[in-house]
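The complex appears here without one of its protein chains, the remainder shown in place.
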Amino acid sequence: MKNGSNEHEITEHLYCGRIVCIFMTPRGRVGVGYRVSSRSFPNRRAVLRGDGAEIVPIDPAEVEKNPYIAYRCLRMNDEVALASNGSHTDAIFERMTAGTPPRDAIALGLMAFDFEHDSLKTPRIVAAVSRNSKAGYLGIVRSDGLAVESFDLEPGRVHLVATYVLDRIGSPRQQAAFALEAAGEVVQGLFTSAPFAFFERPVCAAGAVARDHGFDAAVGQADR
Amino acid sequence: MKNGSNEHEITEHLYCGRIVCIFMTPRGRVGVGYRVSSRSFPNRRAVLRGDGAEIVPIDPAEVEKNPYIAYRCLRMNDEVALASNGSHTDAIFERMTAGTPPRDAIALGLMAFDFEHDSLKTPRIVAAVSRNSKAGYLGIVRSDGLAVESFDLEPGRVHLVATYVLDRIGSPRQQAAFALEAAGEVVQGLFTSAPFAFFERPVCAAGAVARDHGFDAAVGQADR
Amino acid sequence: MKNGSNEHEITEHLYCGRIVCIFMTPRGRVGVGYRVSSRSFPNRRAVLRGDGAEIVPIDPAEVEKNPYIAYRCLRMNDEVALASNGSHTDAIFERMTAGTPPRDAIALGLMAFDFEHDSLKTPRIVAAVSRNSKAGYLGIVRSDGLAVESFDLEPGRVHLVATYVLDRIGSPRQQAAFALEAAGEVVQGLFTSAPFAFFERPVCAAGAVARDHGFDAAVGQADR
Partner (left out) sequence: MKNGSNEHEITEHLYCGRIVCIFMTPRGRVGVGYRVSSRSFPNRRAVLRGDGAEIVPIDPAEVEKNPYIAYRCLRMNDEVALASNGSHTDAIFERMTAGTPPRDAIALGLMAFDFEHDSLKTPRIVAAVSRNSKAGYLGIVRSDGLAVESFDLEPGRVHLVATYVLDRIGSPRQQAAFALEAAGEVVQGLFTSAPFAFFERPVCAAGAVARDHGFDAAVGQADR
């Protein structure tokens, strides 16, 4: 796809649930982003913890209602950053750290964890980037399919996949221009920049951007 | 996608290598098809054997040149028919027969066998249908991705995936109207009906169509 | 192995961490058991919840110290009961429920989750029984190996695997006579009957025993 005009550009509001993305900043730094949009559990926040970030309910008792709403959403080491919408974050990150190629680590993790087995059958999604190879990876497991794709990232482009509607990796609607640079900007942009600004019910977000060594991470809350 | 006019219809010749497809005939019978198109090893044929079909070189010595050119391409039992472009046929069919859901059996098999590790890095592809559920499945593993998708089959529609060019499952270009009914017709149609007639370098083909119990199978050679 | 005298009988105290077991009661009912023994996090209890049981810290803040100490340890449906020492319970149970054969569901889950990636590298273990087939399954993944074995269960015998010391499935030391019948008795027996009475640092336990339809579950705390 050309970087110019985009006939597939998203210009209307839609609710697509959780979203992961991979990108390269205009200056050539790779990164990942994750945003929670939620109708059922909006009272959550993203917090930096250890070598990553977690999604936690503001009222801890909410975990009793649904075990899927609290999880580590971001992991990083010197070489890899990975974002996901659930407890598969650690398993996939650990497989990649052990040497399993990203395509296989992601496919294995998604196959073993499967979509969320509650009434919504919410897909599991994952995004990862490699600092050295400048490659990015998106993955999704739905009740009716499983896909993992790698991308050669280009400066100023973002690729995303979401749990609802925008759930087909590689669809032309699921990529866009990307003008953000620093981790804090990226996280704000997950609420306010196109195409993310069109995605309804924003809650919180986390992101990581490569620096000279390792990654910078940031988290943020949507204005409500 | 609507069943009417198709803006994505293939109307020009292209070389897409091996092709698998899933379909429902106009009368509502599900089936699978497989066609070999080949530049490097055109001297091959499809033969019925046991509960399926095999691709074999006309000169057995050719197997010495490339271990990937001879394989079981079709397996069937009362409930399932499966077609593929390589030695993963048996492994995936056996997992499905043992009870593993099709999505997982296909993903596991493709992950373990991977693309063909010769100079072309040819993807592995697979197609399967279930007689009872009227569902079909397509899968592919490329060096840069892995995908498995299920489809609710509709009368008179075919979905395909190929090793080259048409290698993205679910792309609008990879489905079409389908007017064939019997297994023998289907196999001929894999050479002469749109969109298959546009695919260059046809060699041989195999297919299976559900009957009241189990499946009918057929094989055929391209005119050259 | 004969059911008579047992040269491999455990007659001395040892610390083997978490333990899962499969058994058939003297009257022919299959079941699973799980016991927490712990040096680092003894303040935990087992609670019945939904169609199974969970291990929870008495002080919820302890989860912050180690994410591995709270998890669903038991799941059951009409046909299958499964016990494990971690968050792999749901993933493996769901694969089995979907039709994947137990050997493969367990191996896939253990491979994807791996041992616990903290300083102890504690293995993940799992036990499952099928009411209809009277078969039992044990699985373990250690940093240096992965094993899944099925057993034809016999009345009055138990097979176990533990995270430490007794971590080789099929070892003669890891089976014993079993004289317990009801779920509540089984859970008490996981503290007081041989060989379990020799296992140090008991904390809490859960178990399930087949009844005419489905399974009975019970939980219990060690006297301290």
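A, B and C label the chains in the order they appear, each numbered from 1.
Here, contacts are C-beta pairs under 8 Å (C-beta built on N, C-alpha and C of every residue); 3 or more make two chains touch, one makes a residue touch a chain.
Because the structure is predicted, anything quoted here is derived from the model rather than measured.
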| item | value |
| --- | --- |
| Sole contact to the chain not displayed, among B:14, B:111 or B:177 | B:111 |
| Of B:90, B:154, B:181 or B:216, the one touching the omitted chain in the full complex | B:90 |
| Residue among C:9, C:51, C:149 or C:216 touching the omitted chain | C:149 |
| Per the touch definition above, residue among C:32, C:56, C:108 or C:187 touching the missing chain | C:108 |
| Absent chain, residues of chain A that touch it | 95, 98-101, 104, 108 |
| Missing-partner contacts on chain C, residue numbers | 103-104, 107-108, 111, 144-150, 168-170 |
| Absent-chain interface as seen on chain B, which is shown | 60, 87, 90-91, 94-95, 108-109, 111-114, 117 |
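Basically, only the chains that are shown with their structure count from here on.
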| item | value |
| --- | --- |
| Inter-centroid spacing, chain B versus chain A (mean Cα positions, whole Å) | 34 |
| Interchain centroid distance [CA atoms averaged], chain A/chain C, Å | 35 |
| Distance between chain centroids, defined by C-alpha means - chain B, chain C (Å) | 44 |
| Multi-partner residues of chain C (each touching 2 or more other chains) | 95, 108 |
